[in-house]
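Worksheet for the structure shown next.
Excluded from the complex is one protein chain; the other protein chains are retained at their positions.
Naming follows writing order (A and B), and every chain is counted from residue 1.
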Amino acid sequence: MGIFLCDCGGSLKNIDFPKISGDLEKLEDVAFIDISHSLCLEEGEKAITSRILSENINRVVIAACSPELREHKFVRLLEGLRFNPSLLSLANIREQCSWTREGDVTEKATELIRMAMGKARLLQPVERESVSVNKEVLVLGGGFSGMKSALELSRLGIRTTIVEGKSTLGGKLKEVEGFYGLKTSPKQMLDSMITAIEKDNNIEVLTSAEVTRVRGEVGDFDITIRGGRKEFSLSFGAIIFATGYRTEILPQDFELKPGGNIISQLDLVEMLRAPEKLKRRPETIGFILDVCDENSRLPTLSSLNNALAVREKLGSEVYVFCKNLKVDSEGAEELYREARNRGVVFLKFDEPPQIYCEDGRVAIEAKDVLLGEEVVLPCDLLVAEERALPPEGTKGLSSMLNIGTDFQGFYQDENVHLYSAASARKGMFFVGGCRGNLDLRRALTDIASAVMGSYSLLALGEAVVEVEKVRVDPEKCRACLTCIRVCPHGAVQLVRLDTEKEVAQIYDLACDGCGICSALCPAKAIDFKGYADEQILAEVEAMGETNERR
Amino acid sequence: MNVDNNKIVAFCCANSAYQAADKAGKMRLCYPDNVRIIRVPCAGRVDVVHILKAFEKGAAGVLVMGCQEGACQHLTGNTRAKERLKYAGDLLKEVGIDRERVKMVNLAPDMAQKFICEIEVMMEKIKEA
Partner (left out) sequence: MNKSVAVIGGGISGITSALELANSGFRVYLIEREAAIGGQAASFCCKATEICTKCSVCLIPQKLNKVAVHSKISILTDSTVAGLSGKAGYFEVEVLRKPQYIAPERCVACGICARVCPTEPKAIRSPSPDAIPYCYVIDESRCLRLRGEKCNLCRGTCPTNGIDFDREPERKELSVSAIIVATGFEVFNAREMGSLGYSRYPNVLTGLDLERMFNRWGFLRLPSNGKEPRKVAFIQCVGSRDETRGYCSQVCCKYAMRFARLIKYQNPNTEVTIFYIDLQTAGKGFAEFYEECRGNIQFIRGVPVEILETSGELEVRFENILEGKVERETFDLVTLSVGITPRKDSWNLARVLGINLGDHGFFDTKEPFNSIETNVEGIFLAGTCQGPKDIPDSIAHGVAAAEGAMGVLEKCK
């Protein structure tokens, strides 16, 4: 092996480099030890280049500043010299050694270098290869988010198939009254999107269809779709979940049930579409929020939108009972102020209100915090609060595919590394309502995230992978399924070999190199190049090593 | 068991602890030179055999440092490491080593102070013996 030491411009004064060099060059598998002032600049590049081209070495150890800063540079240099960079081992003798104290750290530095050397001896080369990927994307759900995702992908030249459970596209777009500030009505939006999709050759739509099975990995998902009585398989490179959300009105928390003068937001929207059909104009409409779900933006946004529509189209008195208005969305505060300007009265409570029927009307009784008094408001109509829930089948689908859900049951684990639209499983994305983003603007950014994510994975039709960096030895594998169950990225599948034996196999493109499988495999059948057991142990074993005790 | 020196081996995950250690160096925060940092892609990669080997080869204490609970890029890596450490502690107890000589630490890449603090805590533990 060849060893390069960097003294960082001569500034690492508490390391005696000549002593280290003298010590280590005595080892028989060390071809040379070079000391440089700046391995990361041209001086260093020249030194490394000339040594690699002239000497017959098959391992390189570099002791310098943190790999976080420089590893990529050395890797690129070695690649350019046709030296496999996975045969490089690094020791951090600056940030984690020289800079940690004033006094001499030569002994520590020497040991860190020995540890890197111990590992280097056992490193194996990893090759990089291009694998082809299927460029098509599956969009699950034909609501606003699904349709928009498909249209955006098409704009970027990617073909999609929308699988929608109902017989028509549109989802919640058919149930919304309007988006305040937007001139286009939801119906216009829906019509124009459907028209665009029909004309678009890149988009295929399957309605009254559902996905029954998903196999394979990113770049090559094997999806079984059932439509009508037919069942067929299609292959996709990525999957975007746009299955929306459903609402539940007045769950068991309330004593009353919807019906009569307790209506849902959808009921109100339908009323507002055809106000002339009303037998009697309601004089007072009350909205109630923050009773069954204090932590959702949906009731605030839909109530504000609909309250304004009521003022405009029906002229009724509108009262909104809430605890905390959720205005942390773009345009929400402006919506709130507009509503107040148009005469909507907001009453805030701390204790949940009482609701009861009296004289054919619904009465809300609450202590308004600003007035400091109990207020009793009889309404002709009470628009009940809705709780947003994940769509039907989320639980089943998420456990079948081993993708997480959050505290409320919506898609995606609550892990910041997955935000906004990604999954721990490469190639799967979640947008809009099904991941808990119930407002339009955030859904739009989710869609862009998922579209961009899919594009960068698939657009070239191929992807570069490190071949078998983590590999299951089929001889040792006993198909206990541990690795399949624990892989957070769903990168391991069970395959049947030609010999009829079933073994686990790791998909290079989906693997994220964490090593969890390798640590848990009871048969020690998984080899993780670069962090194999022997390699880590060799690092540990080099502690306390001297030239004699080798 | 060769415990003549009091080394501390810290298995540091590349996403959090290794960077926190780098930050401590950049801030020139001092800590004793008996600490050996081994970089791993995720705390979940660390196996019991690695920990035991560390004790065998001169470590008086082992720290496994990973991301905050719930913030692991590989979702469960740090929680699995924590479980494994309990088992490692059991094994250490059987051979007469205080189980608190192996410890799971959770931190974020900016937490240089916590990195130093945990090393000092382990040093104290070792001195107690």
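Going forward, a residue touches a chain if its C-beta (ideal position, glycine included) is under 8 Å from a C-beta of that chain, and two chains touch if they have at least 3 such contacts.
Keep in mind that what you see is a predicted model, and the values were worked out from it rather than measured.
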item: Contact residue for the chain not shown (choose from A:K19, A:R76 or A:K524); value: A:R76
item: Selected residue (touches chain absent from view) among A:S21, A:Q124, A:T284 or A:S449; value: A:S449
item: Hidden partner chain, touching residue among A:D104, A:E365 or A:E414; value: A:E414
item: Hidden partner interface residues of chain A, rising order; value: 8-12, 37-38, 40-41, 65, 68-69, 72-73, 76, 152, 155-157, 179, 181-182, 294-297, 324-334, 337, 348, 350, 369-370, 372, 406-408, 410, 412, 414-417, 419-421, 435-437, 440-442, 444-446, 448-449, 451-453, 455-456, 459-460
item: Interface with the undisplayed chain - residues on chain B; value: 15-16, 19, 23, 26-27, 67-71, 106-114, 117
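Here is the rule we go by: only the chains that are shown with their structure count from here on.
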item: Distance from chain B to chain A - Cα centre to Cα centre, in angstrom; value: 29
item: Chain A-facing residues of chain B, complex; value: 2, 5, 7, 9, 18-19, 21-22, 24-26, 28-42, 44-47, 49-50, 53-54, 57-59, 70-77, 80, 84
item: Chain A - residues contacting chain B, complex; value: 66-68, 92, 94-97, 99-103, 105, 107-108, 111-112, 115, 404, 413-417, 424, 486, 488-489, 512-516, 518-520, 528, 531, 533, 536-537, 539-541, 543-544
